[in-house]
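Take a look at this one; I'll ask things after.
We show some of the complex, not the whole, and keep each chain where it was.
Chain lettering (A and B) follows the sequence in which the chains are written, and residue indices restart at 1 in each chain.
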Amino acid sequence: MEHAKPLPSYLVQRYQGWKATTYEQNQPWYRHLGAQGQHPRAMIISCCDSRVHVTAIFGADQGEFFIHRNIANLVPPFAPDGDYHGTSAAVEYAVGALKVAHLIVLGHSQCGGVQGCIDMCEGQAPHLEAKDSFVGRWMSMLKPRYEKVAGIENAEDKARSFEKQAVLVSLENLLTFPFVQERVEAGDLSLHGLWHNIGEGGLECFNPETEEFDPL
Amino acid sequence: MEHAKPLPSYLVQRYQGWKATTYEQNQPWYRHLGAQGQHPRAMIISCCDSRVHVTAIFGADQGEFFIHRNIANLVPPFAPDGDYHGTSAAVEYAVGALKVAHLIVLGHSQCGGVQGCIDMCEGQAPHLEAKDSFVGRWMSMLKPRYEKVAGIENAEDKARSFEKQAVLVSLENLLTFPFVQERVEAGDLSLHGLWHNIGEGGLECFNPETEEFDPL
């Protein structure tokens, strides 16, 4: 790896500041985490988007949440075909090894991945349609839901609806994993769908009775 | 999705606390993030492990890092085969759409995924060898490197060495993506390999000259 570079100095400085303050003041807790292993209560599947910090929203400390982040917080369907499946591996580890109690899918407003899928469905994103676009392939998981939002005229409303569809697709795909299904039915695992409004700081939770996302 | 449940009430309470304090105090910044889009400076590829909060270590605010988290912070090699590739999609989005300046791979101590790969290589993890284990398939990416650490007797030393190999594999695989290679060669993108010691709060950076990880 002759291409690797030293860390930019501003990040080195920030790290050293963290080490001298937060780490120093909480050394026993970090030691505990290092020595005693992790026992997170929940897995959170969230977007890579730099604006969504789930640990901040929930006042979470190190050790609380096992967090997988990918484009548009999507979970592909169960497909034990021997290929690399990063999201499926994370779900398997959380449920099988860590025995988390909750699987929480957290969508959000202004999601670039979801907007890209809308653009594809509306024929305005040939670069994502290209066979070698990983983002296009990844977001195609969401395409079959486009018909549910196609009639919405306001672009922002349409995007928000589709962002929520992305949460629902993931929840439904989670249930295609036999080990998820079994634990949900046994009462050992629960699924939760959330959507976060970045600008307004809002959080909405999917309500299966009304099939709507209700503000908390 | 009739299976979805309401959010546990202690998380609702914590969210409402965040909304009333951190959000209220920083509303203009959240509004800015919502309206102006994200402009992260770097993509960080980190582990799902609940004990590793990269935003804490680098004192990062919302908007700074595009973060992908998967098991053992692994990047598979470039494989434009039309399948779902969550990690590759995240890298493509970060480099192609967001034009981040840095790709940082952050490994860590006590990594359960890496330990599982050691166990596989030593014939002690038949459940991971099973054809339908997503974790086993995912971690097999790292197997070819086992020979580099096989001779290390101390189990902790071996694990740390292999955790660092996981960082190097990811950096090397990143360079198999043509769009990464091009931008690196053009001087528009740099790669960085880090390893974090959870209990001691340490951070080490790969040095291509010595081929060692140096403490910061």
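We adopt the following convention: a residue touches a chain if its C-beta (ideal position, glycine included) is under 8 Å from a C-beta of that chain, and two chains touch if they have at least 3 such contacts.
Source: prediction; values computed, not measured.
Enquirer: Out of the whole homomeric complex, 2 chains are present here; how many copies are there altogether?
Expert: Copy number for the complete assembly, per this file: 4.
By our rule, only the chains that are shown with their structure count from here on.
Enquirer: Expressed in ° and rounded to a multiple of 5, what is the rotation angle of the C-alpha superposition of subunit A on subunit B?
Expert: 180
Enquirer: How many angstrom lie between the centres of subunit A and subunit B, each centre taken as the mean Cα position?
Expert: Taking the average C-alpha coordinate of subunit A and of subunit B, the gap between them is 14 Å.
Enquirer: For the complex, which residues does subunit A have touching subunit B?
Expert: Its residues touching subunit B are 1-8, 11-12, 14-19, 22-23, 27, 30-31, 33-35, 37-38, 40, 43, 48-53, 55-60, 62-71, 74, 76, 80, 82-94, 96-97, 102, 104, 109-110, 112-113, 131-135, 137-139, 141, 168, 171-172, 175, 184, 190-194, 197-201, 203, 205-208, 211, 216.
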